[in-house]
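Excluded from the complex is one protein chain; the other protein chains are retained at their positions.
So that you can tell them apart, the chains are marked A and B in the order they are listed, and the count of residues begins at 1 in each.
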Amino acid sequence: MATSVLGQAGTAAATAHHEQTGLWSWLTTVDHKRIGVMYGASAFLFFLIGGLEALLIRWQLAKPDNNFLSPEAYNQLFTMHGTTMIFLGVMPMSAMFFNYMIPLHIGARDVAFPRLNAFSLWVFLLGGIFLNASFLLGAAPDGGWFGYANLSSKQYSPGLNMDFWAMGLQILGIASLAAGVNFFVTILNMRAPGMKLMRMPMFVWASFITQLLILLSFPVITVALIFLMFDRLFGTNFFTPATGGDPMLWQHLFWIFGHPEVYILILPSFGIISEIMPVFSRKPLFGYSAMVFATAFIAFLGFGVWSHHMFSTGMGPFADTFFSLATMLIAIPTGVKIFNWLGTAWGGSIQMKTPMYFALGFLAMFTMGGISGVMHSAAPADLQQTDSYFVVAHFHYVLFGGAIFALTAGAYYWWPKMFGHMLDEGIGKLHFWLMFIAFNLTFFPMHIVGLHGMPRRVYTYPAGLGFEVWNQIETVGALLLGLSQLVFMWNWWVSARKATPAPADPWGGATLEWAIPSPPQVFNFGEVPTVASREPLWDWRRAAGGKLPEPPRVSGAGIHLPPNSFWPLLAAFGVTFIFISFMLMARFGPWPMIASASLLFLSIFNWAFEPTH
Amino acid sequence: MAHADAHAIHPEPVTGIDNRKLAIWTFIGSECLFFASLIGTYLVYRGRDTKGPFPHAEWTDPATGKLFEPIFEIPLVTFGTAVLLFSSFFVVLALSGAQEGNRRKLLTWLGLTITCGLFFVGMQVYEFTHFVHKGLTLQQNLFGTTFYTLTGFHGTHVTLGVIWLGALMVEAVRGKLTAERALNLEIAALYWHFVDVVWIVIFPVVYLMK
Partner (left out) sequence: MPVLPFARGVSLRSPWWRRLPLLALLLLVPAVAAAQTYPQSTLIPKGDFADLVDGVFWTTMWWGLLVFVLVEGALLFVIFRYRGRPDDPEPEQVHGNTMAEILWTAIPAVILAMIAVPTVRAIFKTYEQPTGDILKVEVVGHQWWWEFRYPELGLTTANELHVPRGKAVSLKMTTTDVLHSWWSPQFAAKRDVFPNRSTTLWFSARETGNWSGQCAEFCGIQHGRMGFRVIVDEPAEYDRFIGTLRASAAPPVRADSTGLQVTKLGAQAPGVAPDPLLAEGEKLFTNKGCIGCHSLNAAKPVGIGPNLAGIGSRTYLAAGWLENTDANLARWIREPQAVKEGVLMPNLGVTEPEAKALVAYLRSHK
């Protein structure tokens, strides 16, 4: 019975699906797995760049009154560090898992719109390259990842720096929105028979809600960036105080996007943890429905707390009260999630493999970030903490201790599925301990210096304020944290050379991706499975009396797959060039714009009329 | 356990709504937030101007003593609004023509829809030119900045809609917009309705509210 699920060969022996090779096949691919891998590879590369920026920042701050970096260089580095980690590191790393895992999790052969998926990838990649290209001109963005008006205006930021930022973010926003529509439809429409909404793996739920957040919050930043762009390029008055424009408008628009963005960064990680905890506890996820509702509730509240980023603006006692209480409320569903993860492990049989190390590390560290989050939900206390290193500590506990730990856990968990070989356990655990210790060395002291009065975004600090020792510890921690990433890469290298073949299901997984060979064949499922519970594989395994046979690789002949297409890549170039054209307008007039728009229309036209089978 | 449609070319959508239709609904949901932000900004900045010209009141520039007429002229834009609303009705008829396989009905009503769209865009181009002559530029004041940005982005949406419907018109003329492919028109029509609905919000908020 089980084997019939796991893929009988199609009867028609017409065209077997072979793995495509060569650069061209990657540039034109519409396979969600390849797109996922490319998302992951580029995200990790950007993550390393962002990390390098962090190391330069830490080096500058290692001692007081240091002049290793000029103030301008420092401002560019911290702006790019934040922007890179959020938009080019964590988001696309999550996107890697969306791409690779959602279709596998729901038993689909691809996403709803494979070419749109390729388009998202290329727009993201070109946007990331464009943003970083600003370094070559010495004009990297320097106004902070939050780009507060009116410092970002042409008057106070006359260079190209903030143009790069505004255009780069617009480009990346298009990638996110396109992917958001795609995954939203994929999850609703492409589920295998029997995969009801409340049977979906928690990761799919988390991803689904993340897409909703993207769809509803990105348009707001798009509008804010349009305003900024118009102010800078066409002399409009959106944020110009002299004509009545109000810099507060930027803050509201930015944080109406910015707070949901925080959940866009962390919810996929919640999903990953919700997959790993049950498998390595050998027990189903505790309180599945509560987890789904908690996630939805967090997302919902996420739209009603944006002004807690603005307590120091003095909005008045009623607004402060509302946003304080709403923010505190978020602690409840978040707590529910943490307790349910603990409940999952409680009474289980915990298998201490590397993914579980990182998942447990996530639990420990994210809890701390959550607690410090509640601490500055109290508006009066936040008046001391906001814009201090205490906040820097808080969001690194949430986004590094949270998101990066979870994403690393996910990488260890799914690596065998994606690449067909196991990662080395010993190096994996070394990686974990080094990262765990280095992480705390780097970020824990930031709580202390923050409370002792060290503001954020300062390129140096004077001696004698008591910051010196803590900053030195942080810098040492940061260097070790960098080293831990080298250990990660060393693991890839060693494991690839050793190439211990991964079975279809190395961990005793519960979800559909473990039912097919590692790595999956291009069509994913020889036959689309039918699902009867939340843990289909565990059902089948029990029915089979303990162990499932290794699924065979099948020819897949007769399975329809969308053909490769070149147009998504070309359309992505069109989009990117359109935004670059805005920057060239002053110099070259409308011609670059006309050329790029033509390229985009040509690509979309050909895309629309391209035969899909 | 093996499923009958394992090799189906297009697996049935779980929700029963075609992927592309669901996608356009999703996109429209997202667009709501886009226009909400633009309209919200317009409302926040309404009446905060330190200098004119103003939408409904005269203004004398204290520096030059020059008199600026109120900017808005309601009759023309009301007519444009009506035309745009009718086009929403026409596109429904065009869709029904496509679904029935009635080519003449399809071509007639789709042609009218596009004509209405073009008229609306033309009206806006005229209006913008006229307003600039009356002294309201994009840079002049908050009113100019927010008015042109909001209505300009709506106009861009209408223009893209016209191009989209135009491409479908070419299909229809070549006889390729058959009953089986009526969905192509249906999703364009959904977008077109959305653009109209947005205008139904913009029109009173921008032009009528004093």
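We adopt the following convention: contacts are C-beta pairs under 8 Å (C-beta built on N, C-alpha and C of every residue); 3 or more make two chains touch, one makes a residue touch a chain.
Just so we're clear, the structure is a prediction, and the values are computed from it rather than from any experiment.
Taking every chain of the complex into account, the omitted one touches A.
Considering the full assembly, A:Phe339 is the residue among A:Phe339, A:Phe419, A:Trp492 or A:Phe573 that touches the omitted chain. Among A:Gly244, A:Gly304, A:Gly420 or A:Pro519, only A:Gly244 touches the chain left out of the display. Summary of contacts with the chain left out: across A:Phe44, A:Phe208 or A:Tyr461, the touching residue is A:Tyr461.
Considering A:Gly287, A:Gly304 or A:Gly558, the position touching the chain not shown turns out to be A:Gly287 (whole complex).
Contact with the omitted chain, checked across A:Pro92, A:Gly107, A:Gly128 or A:Gly144, is made by A:Gly144.
Mapped onto chain A, contacts with the missing chain fall at residues 70-72, 74-75, 143-144, 148-151, 156, 241, 244-248, 281-284, 286-290, 312-314, 316-317, 320-321, 324-325, 328-329, 331-332, 335-336, 338-340, 342-343, 345-352, 360, 363-364, 367-368, 371-372, 374-375, 377-381, 383-388, 448, 451-462, 464-466, 469.
By definition in this document, only the chains that are shown with their structure count from here on.
Rounded to whole angstrom units, the spacing between the C-alpha centres of chain A and chain B is 34. Interface residues of chain A, counted against chain B in their complex, comprise 1, 4-5, 8, 10, 108-109, 112-113, 177, 180-182, 184-185, 188-193, 195, 215-220, 222-224, 226-227, 230, 234-238, 243-246, 249, 253, 256, 526-530, 558-560, 605, 608, 613.
Contact residues of chain B toward chain A in the complex are 1-3, 5-7, 9, 11, 13-15, 17, 19, 22-23, 26-27, 29-34, 37-38, 41, 44-45, 48-51, 138-139, 141-142, 144-146, 149, 153, 167.
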